[in-house]
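For reference, the structure I am asking about is given below.
Apart from one protein chain that is not included, each protein chain of the complex appears where it belongs.
Per-chain numbering from 1; labels A, B and C assigned in written order.
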Amino acid sequence: MSSTLGDKIKISVFGESHGNGIGVVIDGLPAGEAIDMEAVLLQMSRRAPGRDKTATPRKESDLPKILSGMLGSTLTGAPLCAVIENTNTRSGDYGNLLSQPRPGHSDYTAFVKYNAANDIRGGGHFSGRLTAPLVFAGAVCRQLLEKRGIKIAAHIESIGSVRDSRFDPVGIDTELIERLNRSSFALIDEGVEQAMRDEVEAARLDRDSVGGTIECAVTGLPAGAGEPMFDGVEGALAKAVFGIPAVKGIEFGAGFALAQMRGSQSNDPFRYRDGKVITETNNCGGILGGITDGMPVVFRAAIKPTPSISKPQKTVDLQKGENTVLEIHGRHDPCIVPRAVPVIEAVTAIAVINLL
Amino acid sequence: MSSTLGDKIKISVFGESHGNGIGVVIDGLPAGEAIDMEAVLLQMSRRAPGRDKTATPRKESDLPKILSGMLGSTLTGAPLCAVIENTNTRSGDYGNLLSQPRPGHSDYTAFVKYNAANDIRGGGHFSGRLTAPLVFAGAVCRQLLEKRGIKIAAHIESIGSVRDSRFDPVGIDTELIERLNRSSFALIDEGVEQAMRDEVEAARLDRDSVGGTIECAVTGLPAGAGEPMFDGVEGALAKAVFGIPAVKGIEFGAGFALAQMRGSQSNDPFRYRDGKVITETNNCGGILGGITDGMPVVFRAAIKPTPSISKPQKTVDLQKGENTVLEIHGRHDPCIVPRAVPVIEAVTAIAVINLL
Amino acid sequence: MSSTLGDKIKISVFGESHGNGIGVVIDGLPAGEAIDMEAVLLQMSRRAPGRDKTATPRKESDLPKILSGMLGSTLTGAPLCAVIENTNTRSGDYGNLLSQPRPGHSDYTAFVKYNAANDIRGGGHFSGRLTAPLVFAGAVCRQLLEKRGIKIAAHIESIGSVRDSRFDPVGIDTELIERLNRSSFALIDEGVEQAMRDEVEAARLDRDSVGGTIECAVTGLPAGAGEPMFDGVEGALAKAVFGIPAVKGIEFGAGFALAQMRGSQSNDPFRYRDGKVITETNNCGGILGGITDGMPVVFRAAIKPTPSISKPQKTVDLQKGENTVLEIHGRHDPCIVPRAVPVIEAVTAIAVINLL
Partner (left out) sequence: MSSTLGDKIKISVFGESHGNGIGVVIDGLPAGEAIDMEAVLLQMSRRAPGRDKTATPRKESDLPKILSGMLGSTLTGAPLCAVIENTNTRSGDYGNLLSQPRPGHSDYTAFVKYNAANDIRGGGHFSGRLTAPLVFAGAVCRQLLEKRGIKIAAHIESIGSVRDSRFDPVGIDTELIERLNRSSFALIDEGVEQAMRDEVEAARLDRDSVGGTIECAVTGLPAGAGEPMFDGVEGALAKAVFGIPAVKGIEFGAGFALAQMRGSQSNDPFRYRDGKVITETNNCGGILGGITDGMPVVFRAAIKPTPSISKPQKTVDLQKGENTVLEIHGRHDPCIVPRAVPVIEAVTAIAVINLL
């Protein structure tokens, strides 16, 4: 299993949904920088469950305990380890999953790979709960980036058929970024919130779930970050973002829409503005030849519907070797998209800091 | 610059469009396996230019010379180095690019990153020509995979607004795979070829270019390949595919369409068939929790239109520090999608062999 | 800072001598294997301080708490995280070290590198105490190796001028290995123990310290492990062993003595014994061309004297910018060689498991 990301600042995530604790080791952080732990906790609270009806009713304090790497509020340069204790577990809910894999979930592939040794209670290491330490790590990296003028913001671009506006890819307002960074239901156009919540509630009442898309932007990145070919910015971000369970697609700039364009439409004209080279449009998502061009880096990720639904579903019984029907009990998010927003931002922060 | 891919079988690509030669070192190949060089050359010829009006009229023999790693037709286990000499260069065509970056191309970002030292003639190391050694490396890896029952096939899913059929994601015919593997204009439904060629020709006559999408499938992969989180199959394939210039999006299985689904639609039901666990649908693209489930792995990549068009375009003059208009001369593909098909297959082969 | 080792089974160590806790994340362990935690604790107790006059009188329970990666006594395949809480700290002892670096210690280089942000109390992340989680990780890896017939044993080859016998490099007795594996003052010839303890006690009474050498052997490794050139067995073991503070040299087989030999002396003749190829001598230390030859892998490491001595020493005051004399208080081992034996075994186990 490989739960590590980054080669300069390395993140190593550990923990299982219902074990003693989950956490992260961050190796390679610069010594002497102050970290605002309140700001870290704000990011973690955006991901935490239990806020409203879009999320699982399970409550976790999710307060990380720092074991090493900080002296007071300052990074020492040694690996930073943060641990979150697991409390409030109800593993009895997951009994039958050991033999009956949930469709759309990793139960079956984990069974094949780990010979039934995977701690399947609550998804084991595959649990979405493991994104909590990712958000912690991302929040630390993000503060280092912000000191260098680099900001990251994401929003719910769509849930089901309800869509938010998109970022203006050639100029993203600082106020908008700050508002999104504080929001636990992040939208550019807050007027669509109710319609989105209705979409989620409808799925929940149907014992079903619903997917969506998240758009993320990175501003303030200097031109010249990234490498051509296999260490390009697209590849680095894609590797990080596909590390989040449920992401099944990513596109940069105009993305799949480029496939239907002519070159004369898709090429972003270069211009001088205030002595600086900019592009008039940003169909390339701020990346040319794998390298940043100084414009905002913009991408969208597709989030599949939560696979854990309480509707009866066709599956197999691996012990009996026969087809069966599964009804999942337990607590599940009918839509993880709002809570995935700070996770997308977090892995983006980790990937970006490793580009610099 | 980082032109290396893989951690078990490592590919290191070198060369610049108009230098002495281009090539690749493949480190980590198993000793004692026979390689069919005719089959390798067939793959390279699918990518080679000069075939018809969809491609640049530049001709290259593109015959690789093996410097090491083979004794006769057998791998020795030592790093395999193959070199392709560059001939037929006309670097005079690229004179003004040194100061006037082509929109949509990496000229500007390479200028920022490499302080004008990049060999810009023909795109330097960023040139699409560097995909030739990638196809060589992929063709070698592919033969090793085929001996283990793993096949890779891709086709042009769309050019502009013209669309091919998609793979049946739960069962891909071996005959289809073999036909696609030999084709230099690979289509499932060959009836759309003329319409696609017309779309390209129309762009060419407009001194313009056009984009498209490519769909790729990997069959025969056992369940259990890949790792959860950051070494998942999606991330590994995405990193490889985004290493190809012009790719701006990737989606697995139903991809972005999942965002509008309910979980009850997107979850792929497990069933027993002939004693083996299969899924009735394949919306997850053969990957659950980052790990293969034994069904075909299916993904689609978005290819942006060739940025080099001969229409006049707005750009900047970096030496004069002013806005200007650029007309690009030289030889360019109005559509690289057909030639990108074997390149997608090649990087897929390299990524897949590193999963096993 | 980089406290990670291995690319298949990755060890990430964290913690500072006097922080909240120290520990290790082990990523990549195989699922389903049982771990004997008693055997792990035995190895940890061999390294633990407070046993006798050769070691620091500081006492630590050093009981690791497993946060993840195990279900009962079985590995789940998820990253295993073990944490040891820090208790019994007396950081007041280290006050003046912040400005007056101890000769032979990393205080000065940590000061330069981390701009005084390093948590210098007790050596921070550089503390020898960080070897406790290494021994934990090594003990886990070792059990996996033992199931595959691979055993690791080390002994004190010398302390100061007192020498133990060396391993017979062509045949190491299983009983000897098991005896050494249980010993906290591991010697082949137990008759030299008193002389060694006298050497340490003499140094202690002089407010001084003393160095030594450790010899380590790995038996049961199949021929063919390792790679030529930069991923050879020597390089892999050396990287692991030099990760232990205080190691300043390593030699394989006859090592530096080879430099004075003729080829006809140093070459190990091949012979058939019981249908298996063996060598009559083992001057190469079981490694030819970076690859194991099936004979025991044997190496020796030089351990410098503990740099923390209570004798007055010349140093600088970095705040005052002047020369000064330092007297170190606090608790220190006059000789770390006995306690370094299980640490050498541990990093060897980690390196060896990554070769297979």
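Structure notes:
Rule of thumb we're sticking to: a contact is a pair of C-beta atoms (placed from the backbone, for glycine too) under 8 Å apart; a residue touches a chain by one contact, two chains touch by 3 or more.
Just so you know, these numbers come straight off a predicted model, no measurement behind them.
Of C:F167, C:F185 or C:F252, it is C:F252 that touches the chain left out of the display. Contact with the omitted chain, checked across C:A34, C:L63 or C:V112, is made by C:V112. Seen across the whole complex, the unshown chain contacts chain C at 1-5, 13, 101-106, 108-110, 112-113, 125-126, 130, 158, 160-161, 203, 206, 208-213, 223-224, 227-232, 234-236, 238-240, 242-243, 245, 247-256, 258-272, 275, 277, 279-280, 283-285, 288-294, 302-309, 311, 313-316, 318, 321-323. Not every partner is drawn; the one left out touches chain B at residues 1-4, 10, 12-16, 19-23, 25, 27-29, 31-32, 65-69, 71, 74-81, 83, 110, 113-119, 124-125.
FYI, only the chains that are shown with their structure count from here on.
The two sequence copies chain A and chain C touch through a face in which the numbers common to both exceed half of the numbers used overall.
Per the C-alpha superposition, chain A sits rotated 180 degrees relative to chain B, a value rounded to a multiple of 5. Chain B and chain C, compared by their mean Cα positions, are separated by 47 Å. Inter-chain centre distance (chain A to chain C, centres taken as mean C-alpha positions): 39 Å.
Among the residues of chain B, none is in touch with two or more other chains.
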